[in-house]
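Of the protein chains in this complex, all but one are displayed in their positions.
== subunit A ==
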Amino acid sequence: MERSEISQKREKELQEMDRVAKMLIRRDFVLNETREKREKELEVLQKRTKELEELREALTNMLEDVEEARRKIAAEENKTRAVFISLTDGLIVFDEDKKVTLVNPRAEEILGLKERQLQGRKIKENPQFPVLSKFSQLIDRPAKWTGQKYDLNLKEPTGQFFEVTVTSVIQGKEIIGLMAILHDVSREKQIARTKTEFISIAAHQLRTPLSATKWILKMLLDGDFGPLTSKQSEFATKGYEINERMIDLVNDLLDVARIEEGKFGIEFTQQNFNEFLRETVDSFQQQADMKKIELKCNIPDVPLIAQFDSLKLQMAIANLIKNAIDYTPVRGRVRITSSIEGNAVKVAIKDTGVGIPQQQQKRIFSKFFRGDNAIRMQTEGTGLGLYLARNIVESHGGKIWFESKEGEGTAFYFTIPIKKL
């Protein structure tokens, strides 16, 4: 009994101990769990903090980049402005409402005003600058500006000429304004004037003595001053011919000058090309006969109505036929044919002449050029004939070319588009 009591008591104590132990273990476990959770949370927090810090750094960097970019743009703007300011041409920039946004110093100088007097205003709102009225008329036209050029004589008495180029200022695909560039062409104008004066001097001063020689030799030959002996006549004829060549040279030079001035106007009239060509060829019959050259013509006997400048084209064809006869040895052949090729008439002038040396073929159409063998064969000749011929054919919208072999012959070809009225 006693023993069992003790044992019972012990058992209870043990049970109690077990309960407490279990409780302690559980609490420990819970505590552990909580701590772990805390630690995890802390870790997340630290990570977030780090991320935020990185973000802040990135943002700072970005801000710095933006600042740098802004500085660069400003510097670029200054540079662009410096370019505008330093331009030796006058420059005026307008916004889309044609209000002035920039006038560079050269433009200020040309127009005799200051940028601030115009800035933000339309040019026609400035009646106090009469110099601008012409400019205003020019720019206020409703046009699509794509770099058109205009002559502007801004200072009439001083004779200063400007070439004004007006062009749109385009950003992406949008037109955001207009700019006008004023380029001083006074010097060019002066040179052009001098050249025209030179032509006039050449014409008058060279032609006058040539006319005197021509007239007097012709009158001698015509017997106006009494009959000549055959020897006198022979020499006077030679002198007359030489003088005629000088006159031709002056005429050719004047034509070349006209071409270079851009004033060699072509006057189109509607005519029968085949008939015109036959007449031109026929006028060389005598010259061909003198060298016993067979001048053959293969031109269709049908009217071919085309538009051309007969005076100028006659000059071009005559140069080609004359060359063919001049540079073909005695008893040779010169053949002229015409045919239709597409929308053009194609003319061929073929000879059995000395040909053009291979290494000189590239230069054959240049001014004053004459082939070595051509010079040996005939000392006279201006070297302008083919230059003129090419210009005349090209100003008709045609093409000119040749095939040649030294010692065998040359064939010149040209086309003239058939334009109908």
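By our rule, a residue touches a chain if its C-beta (ideal position, glycine included) is under 8 Å from a C-beta of that chain, and two chains touch if they have at least 3 such contacts; residues count from 1.
One rule holds in what follows: contacts and distances are computed from a predicted model.
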Of the listed "Thioredoxin reductase", "ABC-2 type transport system ATP-binding protein", "NAD-dependent epimerase/dehydratase domain-containing protein" or "Response regulator", the name UniProt assigns to the chain that isn't shown is "Response regulator"
Given A:Lys99, A:Lys189 or A:Arg258, the correct residue touching the omitted chain is A:Arg258
Cross-chain touch to the chain not pictured, restricted to A:Lys218, A:Arg278 or A:Lys399, is A:Lys218
Missing-chain contact among A:His183, A:Arg207 or A:Lys291 belongs to A:Arg207
Touching the hidden chain, out of A:Leu132, A:Leu178, A:Ile199 or A:Val354, is A:Ile199
Against the hidden chain, subunit A presents residues 199-200, 203-204, 207-208, 210-212, 214-216, 218-219, 222, 224, 247, 250-251, 254, 258, 263, 265
